[in-house]
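The block that comes next holds chain A.
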Amino acid sequence: MIEISGLEKYFGALQVLKGIDLNVQKGEVLSVIGASGSGKSTLLYCINGLEPIQKGSVVVDGTDVHAKGTDINKLRQKLGMVFQQWNSFPHLTALENVALAPRIVKGKSKAEAKEIAEKQLKHVGLEDKLNVFPNALSGGQQQRLAIARALAMEPTYMLFDEATSALDPELVGEVLDTMRLLAEEGMTMICVTHEMGFARDVSDRVAFFHKGVMEEIGPPAQIFGQAESENTRKFLANVR
Partner candidate 1 sequence: MFDYNFHWRPVLKSLPDLLEAGLLTLQVAALSMIIGIVIGLALALIRLKLKGPLYWLATGWVELARNTPALFQLFFFGFGLGAFGVHLSPFLIVLAGLSFNCAGYLAENFRGGFQAVPDTQLRAARSLGMTSWQAYTRIIIPQVFKIVYHPVTNQMVWAVLMSSLGMLVGFRELSGETQFFASRTFRIFEYFAVTAIIYYVIVKIILVASRLLAMRLFRY
Partner candidate 2 sequence: MNQTISFFSGFNVNDFWFLGEAALRTLWISALSVTIGTVLGGFFGWMLYEGRLWATLTLAPVLDIFRSVPLIIQLVLFYNFAPIVGLDLDPFGSGTVILTIYTAALVANVARGGIEAVGKPMRRAARSLGMSYWQDMRYVVLPIGGRAVFPAWVGVALGVMKDSALVSVLGYVELLKASQILITRTQEPFLILSIAGAFYFALSFPISRYAAQLEKRWAQ
């Protein structure tokens, strides 16, 4: 379980997160929506410790992410992350992209890592691209590669930061399908997204962020049907 309480985050003098309280249960799919600059990406970075926080806490399966003694590299293995920019490692083949971290972070043998990588690439539908370098893959394929790379660490949670925003429209579908597949398999997911269709169909809950505050959270039917907050309704009216 991910437990976030009283989380505050500053960039210099700018307060980006203003006291967030949020729990995510195992097996849950949470979508996070909100205007640009509302702090959605920052929230994900704070969850896996890529950004330090100033107040409050983030606890993952009983371990405080930002506590001094925490082995953050170990904890991150539980938290797979996929970024907006499909940042595959350009100097490694698809297979090596996926196999590297299991090998050097988890200490798997070469053969084991290769097996894991092949399995995950098949999982995301890239089984025929094993020895291809990323520059020969489309954006959608690279993003699926990034998902496979994260899955290869056998994470308990997956964090998606606008995984489809940088893609050409015709490539969005294949990545969303992969995410849908993961959700059906029971993966716990936090998805920052601008794809309202995905948020409505796949998530168990949807959270709306507004200027560093979690303005509203609830099942998709509530958020998209009868949102309580004026800001939520305004935002949704604009994106449609």
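Basically, contacts are C-beta pairs under 8 Å (C-beta built on N, C-alpha and C of every residue); 3 or more make two chains touch, one makes a residue touch a chain; residues count from 1.
A word on the picks: all candidates are chains of the complex that A comes from, given by their letters.
None of these values were measured; they are calculated from a predicted model.
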{"item": "Complex member in contact with chain A (any copy), out of 1 or 2", "value": "1"}
{"item": "Chain A to candidate 1 touching residues, read off their complex", "value": "48, 50, 73-74, 76-77, 79-81, 83, 85, 87, 89-91, 93, 100-101, 104-106, 133-135, 146, 149-150, 153"}
